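Every protein chain of the complex appears in place save one, which is left out.
Labels run A and B following the written order; every chain starts at residue 1.
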Amino acid sequence: MQNRRILWMVLFVFYGFCLKAQEYKSGVTKNYFIQNVWLTTSPGTEAVLTSVKVRDGIIEEIGPGIKPGFDYKIIKADSQYVYAGFIDAMSHTGIKKEEDKKETPKLPSRGLANYEQSGITPQNNALANIKPKDSSISDLRKSGFVLSHVFPRGRMIAGNSTLIALNDAEHEDKLVVKNNVAMQASFTPANGASPSTVIGVIARFKEFYQNTGLAIDNEARFAKQNLGHKKPEYVEEWQAMAPVYKKLMPLYFVTPKSKDVFRAVELQKGMGFQMVLADVQHLQPAIDKVKAGGYAVLLSPQLPEEQKEEKKEKGEKKEGQANADAGREEAGKANERTEEEKGLEKRKKEKWQEYLAQAALLEKNNISFAFSMANAKPADFLKSIRAMKKAGLSEKAALSALTTTPASMLQIAGQYGTLEKGKSASMVFFDKAVWDEKAIIKQVMVDGQMYVNEEKPKSEGKPGDGLKLEGEWSYTVDVQGQVETGRFKFVKEGKGYSGTSTSDANESTPMEDLIIDGNKVTFKLMINSGQPTPVTVELTFTNDSYTGNATIGEAGSFVVKGSKTNGPK
Amino acid sequence: MKQIYAFIILILTTGQLSAQMVAKSEAGPFLLRNATIHTITSGDFTGDLYIKDDKIVQLGVNLRPDGKYTTIDCSGKHIYPGMIDAGTQLGLSEIGSISVTNDFNEVGDLVPQMQALTAVNPNAVTIPVTRTNGITTALVAPKGGRFPGTAAVIDLHGYTPEQMNAGFEGVVMNFPSSGRRGRWDRRSDEDIKKDSEKALKKLDEIWADAVLYAKIDSAASSQKTQIASYQPEMEALKNVVNKKTLLLVEVNKSSDILLAIDWIKKTGVKAVLTGVSEGYRVAPKIAEAGLAVITGPVLDTPRREYDKYDAPYTNAAVMFKAGIKVAIRTDEAENVRNLPFNAGFAAAYGLGKEEALRAITIVPAEILGMADRYGSIEPGKVANLLICNGDPLETKTIIDHLFIRGWKIPMENRHTLLYDEFLKRSPGLK
Partner (left out) sequence: MIKAINFIWIILLTLPLCVAQKGDVLIKGGTVLTISQGVKEKTDVLVLNGKIAGIGKNLQGPIGIKSIDATGLYVMPGIIDAHSHIAIDAVNEASHPVTAEVNVGEAIDPFDIAVYRALAGGVTISHAMHGSANAIGGQCQTIKHRYGNMDPETYKMEGAPRTIKFALGENPIRVHGEGQGIVPRTRMGVEQVFRSAFSEARVYRKSQNDFKSGLLAMAPAYNLRMETLADILDGKILIHCHSYRADEILMLMNVLKDFGVKKICFQHVNEGFKVAPELAAFGASASVFADWWAYKFEVYYSTAYNAAILTKNGVVTSINSDSDELIRHLYHEAAKTQKYGGLTDDEALKLITLNPAIQLGIDTRVGSLEPGKDGDIAIFEGHPLSVYAIPQYTLVDGKVVFDRKNDPADMRLDVDPDEKFDFKFYERVAERDKCMQDVTETLFFGQQYHNALHGH
C-alpha cells in the first residue's frame, strides 16, 4: 500500500519539475567536465571520442583519458557531437525592429536633408541599442550560435557594430566581446526625406565619404598650427566615419542581390574602403568581380521558399471553399500545366538551385565567406546550410563559414572558432553529427556557461480518419487498486499535435515523444520525485473512448481508460 | 475671253475662300469617279460611286445620275469604307491630366445608367484630328467601376450628340480582374486573389438583383402597372438581362477570360468580349463559346514579363485563326487616329491586310449589330468613306477626301492648321 502511494505520487503529484526552456542553471562551480563526446576540433578534422575540461570559461584540457578535478561539475554528454560554437557575422541581435513611421516627416524646404534625416548615422553604436533580455539572443543561441556581430538598425550608413557573446546577462555591457568593430552601409533611401532613391543614396554616399576625407586633411592642417588656418568644421558624422576612410574599420555593405553587389563594387573601386559584402542572397552574376576585388561575403541563410507553395494551395482548396474560388480553380485548371507553365516552373526551380549553390560557388572561387543572420530565421538556418551542402558545399567549408572564417574576419581567431586548449569554451552539442538531417542541438556552451535546449513536445504521424484526437479526454488509472483521475489534452500544432496531462489537483506536465499512428497514441511523461522517472503511456482509441496502459519506470504497467469530454467529436 | 472669265472666277473663288477662313463640310450629292473601290464585302473594282443625302446610292462604271451633283475625279485613288474604332473615349476626354475635362469615369461601381452619348463633346479638338486619318465612326465607352455606364456609337461629324448618334447602345462591364493594376499595385498575391473572389461574388449578387428586377418589371408591365421601386441602375441592366442590349465585357487576363465565358454562359446574356489582351492563351475556349472579340490596342506591351515580345501584335491573328470574330480598337482618346496602324501591325504579325482591314470596318459593324448600315461600301449603306492614295493601313498613306453621312469633310484639324501657320513662320527670326 505504501509502495502504491509513492508510485502514485511519483505519477501525478510531483509535476512541474520538468525541464524548462533554456534555463540557465547557476551552479556552485564554473568548472565543467564534459564526458565522452565526439569532438571536432576544427573544420576538416575527424571527430574523436574524448572529454573536455572547462575552467572559468576557457578550455583547460581535451583528451580521452583526462579526469575531472573535485570542483568540476560533470556533464554526461555521452556520444553527443561537439563543435566550436557558431559565429553570426552580421545581425541586429538584441535590437528591436522599429516600426516604420506611418506619417512621412516633412522635408526641409530648402537644401538637403541633414545627415540624420538622410540616414547617415555612423556615430550610432549597436551596444547602446541592445536589450540583453531580448528573446533574439536566446533564439540565436538555441540554434548553436555563441557570438553575434551586432549592428544598429538604420539606413544608408547605419552605424558601427558590437561583437557580443550570446549569454544571459542583466546588462548589455556584460555581453561585449569587442566594440566598434565595423561600419554598416546599405542602399536604403531615407524615410520621407532625401535621398529618396538608390541614385540619391549613391550620390550622397560619395559626397559624405569625400567630406570625411577632407575633414581628416583639414584637421591635420590645423594641427600644424600655421597662421591663417581657420579651425576646421567639426561634424560628428565625419568623425565617426574617419576610421572607415582610413581603412582602420571595414565597411559591411548590405547587398542582397547581384545588382546591389555590382553597385557596391563600383563605389568601393572609386573610394577604396575595406569592404565586406553583407547579407547577400544572390550574387552569382557578380562572382568574377567579387573575386577580383577580394571581398569577403556574408551570405544570408534565408533561402527562397521551396517549391511547395502551389502544391499546398491545391491541397487546401480540396477542402472546399467559396464557389468563386472553385470557379477560378476550374479556370486555372483549363490551362494548367501547359508547356509554358512547365517551362516557367523549371526556370524557377533552376533559379532556386542557383540560390542554394551560391555557397558552393564561393567555396570554388576561394572567396572567404561566413553567414549573416540579420534577416534569417534561426530555427531554419541549419536546414538551409544542409541544403547548401547538398548543392555542393563541402562540409569543411560549411563549418568554416560558421566558425573559423567569421572568427578571422572579426579578428578573434585566437579565442574563438576552434576547440583547442586555451580557447573559449564556446561550443555546440548535437545528438548526431551536425550534417545529419535529423541532428538536433541538445545544448550550447557560451564562454563556459551551459544552456540546455528543451526538447519541444512534438508528435509524429497523424490520427486515423475516424479519430478526432484534438480536445480533452478524461483518464482513470488503477495503480494497484488506487484509482486516480485527471485529463489529457491534445492540441493541434501546425501539422502535428502536442499534449499535456493534468491531474485533478491541477498539476500538469507536457507529453513528450507524442506519436500518433492511426488510432494508437503513445507518449512519455517525465516526472520527478527526487529523481526523474519516465512514464510511458500507450493508448488505443475507439471513437470517443480509449483504453491502454501506463508503464511507470521499472515499477510496472497499469491500466488507463477514458473518454472524450470536450472538443470535436 | 473665256480664259479671262475663268481667271476672274478663280480670283473670286480664292477671295471667297480666304475670307471664309473656316472650312466647312459640304453637302452632296457627289459622284466619285474612276476610283479603285474596295467594298470589303464584295471585292474591289474600278468605277464610280454616287452619294446622295447620307447614303451610298449607286456603284458602277460610268455612272450618270440624274440631277445636280459634284464630281470628284478619283483617278489613281482608292476608296475604302470609313474605319470604325469599336472602343474609345473619343469626345469624352479633352486633356488627359485635367480631371474636369474627363467625362468617362463616374463615381460608383454600379452606374450603368450613365450615358456616354450625353457627355460627347461634338466640338472636341480630338474629333477632327481623328477623322482626318480615316476613322469615321467610334464606339465611345465609359470606363471605371464594375458597370461604368452605357456606350454609344457616334459618327465623327455633327454639332450635337444627337446628330452624331449612330444608334447603338451597349452596357459596359469590367469583369473582375485577378491581375495587378499596373506597376504601382503592391497588393500581395493573396490579397489580389481575395479581392477578385470578393468581386466575383459581388457581381453575382448584383446580377441576381438585376434578374429579379427585370422579372418584376416585366410582370408589372404585363399588368400595365408601374414598378414600385424605380432603380435607374437596374433599369439600365434590364435590357441586358432581357438579351436586348449588348453587354461589352472588358476582360484581359487568361484565367479571367475563362471565368467571364462561364459567367456569360451562366447568365445567358448577349455579350462581346473587349480588351482580351491574353486571348491568345485561351483562344479555342473563346471560339468554342462563340463569342466575338473587340481587342486592342495592338500597339501595347506584353502584360507579363515572360510573355513573348510580340504577343500583343500577334494576339488578333491567333484569335482569328482559332475562329473568333475579331475587331480591333485603340482604347484611346486623343490618338484614336492610330487605329489603322494598330490594324497594320496586326496585319504584319499574322492577321493579313485583308482581315486587318475587315477588323476595323465590317467586323465591328457586325459585332455591334450595325452591319446593315455600316462597315462596307454597298448601296444603301451610310456614306462613310475615305479616298486615299494607297493602302489605308500604311503609315505614309495620305487621305485626300473624307465623307461622313454624305458630307464632304474638310481635311483639316488643329495639327494641320498649326503646320500651315508655322512651317514658314512669318515673321521669322527678325
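As a working rule, a contact is a pair of C-beta atoms (placed from the backbone, for glycine too) under 8 Å apart; a residue touches a chain by one contact, two chains touch by 3 or more.
Keep in mind that this is a model prediction, so the values were computed, not measured.
Undergrad: Just list which of the chains on display the missing one touches.
TA: Output: missing chain touches A, B.
Undergrad: Of A:217, A:478, A:504 or A:517, which residue touches the hidden chain?
TA: From the options A:217, A:478, A:504 or A:517, the contact with the absent chain belongs to A:217.
Undergrad: In the full complex, which of A:174, A:246 or A:348 touches the chain missing from this view?
TA: With A:174, A:246 or A:348 as choices, the missing chain is touched by A:348.
Undergrad: Among B:304, B:321 or B:373, which residue is in contact with the omitted chain in the full complex?
TA: Checking each option in B:304, B:321 or B:373, the one touching the absent chain turns out to be B:304.
Undergrad: With respect to the chain omitted from the figure, which of B:41, B:165 or B:416 is a touching residue?
TA: Touching the chain that is not displayed is residue B:416.
Undergrad: With the missing chain put back, which residues of chain B would touch it? List them for me.
TA: Touching the missing chain: residues 94-98, 125-126, 144, 177-185, 189, 192-193, 252-253, 255, 275, 277-278, 299-310, 331, 333-335, 337-338, 340-341, 344-345, 347-349, 353, 393-398, 414-416, 418-419, 422-423, 425, 428-429.
Undergrad: What chain A residues would touch the chain not displayed?
TA: Residues in contact with the chain left out: 104, 107, 109-113, 192-200, 202-204, 206-207, 210-211, 214, 217-218, 221-222, 226, 228-230, 232-233, 258-259, 262-263, 266, 285-286, 288-289, 304-305, 309-310, 332, 339-344, 346-348, 350-352, 354-355.
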